[in-house]
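Of the protein chains in this complex, one is absent; all others appear in place.
And then chain A:
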Amino acid sequence: MAAHRCSYLAWLVFIFSLSGILVADGQETTLSGDHLVSAVENPQTDAETEKRAAEEPAVEERRWEATRAADAAEENQEFPASVATVLSSTPQLKDDFQEELVIRPLHSGDIYASFHFRTLWETDFMKGNKVSHYRLFPKSLGQVISKFSVRELHISFTQGYWRTMQWGQPYLPSPPGAELWVWFQDTVTDVDATWKELTNVLSGIFCASLNFIDSTNTVQPSASFKPLGIANVTDHRFLRYATLPREIVCTENLTPWKKLLPCGSKAGLAVLLKSEKLFHSSFHSQAVHIRPMCQDSQCKTPSWELRQTLNVVFDLHTSGQGKQEWSLFKMFSRTLTEACPLASSSKIYIDITDNPQEEQFELIPATPLLRQAVVLGDRRTFSVYDLTQQVTFGTVRSLNLLIRWKSTEGHMLRPLLHAERYVAGYGLQTGEIHTLMYNNHPFRSFSVLLLDSVPWYLRLYIHTLTVTSKGKDNKPSYIHYQPSKDRIRPHLLEMLVQLPPHSVTEVTVQFERALLKWTEYTPDPNHGFYVGSSVISALVPSTVAMDTNNTQERTLFSSFFPCKEESSYFVRVYTEPLLVNLPTPDFSMPYNVICLTCTVVAVGYGSLYNLLTRSFQVEEPNPGLAKRIANIIRKMRGVPPL
């Protein structure tokens, strides 16, 4: 014990001398500095005694400890005071990690699971600060934010299409394929060059082919996609939005996404993320959102928030085998054994709003904790399982939630905003894009902002744009249209449309298909060319009062979109992507051209040359046919001809 205390004191002296050196000027060769670096140079002198290629000893360190400990005996009375000051001088990285899983049984029998992981870090990436020391926040994303002066970054990878009419609204919407939108800080001088570098670096980090994002599929929306974090100035020159509808999501994208989590996939809710079950689903979407946030209302210290979300909908018939009985093991082939030790909160929420008396389904094991949250304009009740409490895991030390259905009736609240899109027309020359927006509210009307980004090879005729609701013409109050330039940028159409209550609004525009150069076709041109989803953003009137106080106690899944008013909530709906056939040429044409040209040249030139250079002679007229045959016979017989 005494020896333990003595070595403990020695380490305290180390720390004390460390603080002493911090105070002194680093460049001075003070005595303590000399002692310190003698420990460093001694490896040089001791190298001949310890000739090992593998390790680098520092023998002198230990000896110095012993001598210093001898000196320490005289300074005993100073230590208690210095201990307190020295230990508190170690700066703490103020970061916080929370994880949540929300499970919502859907009326079609499918089950919707949504994972939310949030890291909140009190630091400032803006104003040229060099952030170098990371703890819970992943270093790769921090370096990307610093190098490319990013203010907000939102990237999502989705496989499948969200069926709003059957499943309701998702907590975090995402279009099929890959979507990336970024707000840059106003210190960036060349936004396009930075955008190009950023997409290439992100495609390396997420193992996705985001390097196909270039100027032909990037747009600069002027009204949609406002910043979701702190924003002083919104100059839309610093916003870029791009979508790749053709991108496929697979295990290769899930693995680097999981690597960004502090606990990895070893502890906490992330152990459930096994790719063989996650991709065996109707809908799978993973996203990363980075934005600066305010901690309190005065906003004195900015903090940066990293949210990783994963939404998955398991199909009743493929994953559930037709039986309406879901468990964590059936969905994810894993059960939970512990919470992530680095998480300050780790909870599972099950949506039991439609099940107040347990007449529809029952939850096993039962939990006494309940929580109410206002999410998507509705007040929902959730059963809460707190993984940081040992009692949640029970005697078997593992949590396998079971949801057993008792009856299959029940109705779903119709979603208030819903959209569809399709291509009409015939042939390969012209066509028409129809976008239908449904407002299912019985008596309230609201405005929606429609963003359409159409590639340049579908040449839109904006004079044929019509917006009709209930058969009558509906003039949008704001239209922003940026025409395309061939091979440089796509069409951008943004409109603010007022949707009357309980109606369908149809937006139609005619287009003409372009003929591309033969090297611009993909290897499978008859598959078609994708047109990205339309984005419809709206403030939808809510049935209950929304909570506008952005404090910490809100659940993660209800606090993503900032709430400014009490009577409405923000909704973003994505339509289907379109698959359009372009007129495809015959790819054997170059060979045909070569053959034709060469034949024409050979025949034409040859005959012309002949005419020019042949010398003409007089010749006897041709004898008749009979005489010719007779001559041939005579020749054969050896008799002179006629």
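Just so it is clear, a residue touches a chain if its C-beta (ideal position, glycine included) is under 8 Å from a C-beta of that chain, and two chains touch if they have at least 3 such contacts; residues count from 1.
Note that in this section contacts and distances are computed from a predicted model.
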item	value
Chain not displayed: protein name in its UniProt record ("Phosphatidylinositol glycan anchor biosynthesis, class S", "General transcription and DNA repair factor IIH", "Protein SEH1" or "Cytoplasmic tRNA 2-thiolation protein 1")	"Phosphatidylinositol glycan anchor biosynthesis, class S"
Candidates A:V102, A:L272, A:L328 or A:L342 - the one touching the absent chain	A:L342
Among A:L180, A:I205, A:L239 or A:V580, residue touching the chain not depicted	A:I205
Contact with the hidden chain (one of A:S108, A:Q143 or A:S327)	A:Q143
Positions on chain A contacted by the hidden chain, ascending	4, 7, 11, 14-15, 17-18, 21-22, 26-29, 33-34, 36-41, 43-45, 47-48, 51-59, 61-62, 87, 89-92, 132-136, 139-140, 143-144, 146-148, 201, 204-205, 259, 262-264, 266-267, 338, 341-342, 594-595, 597-598, 601-602, 605-606, 609-610, 612-618
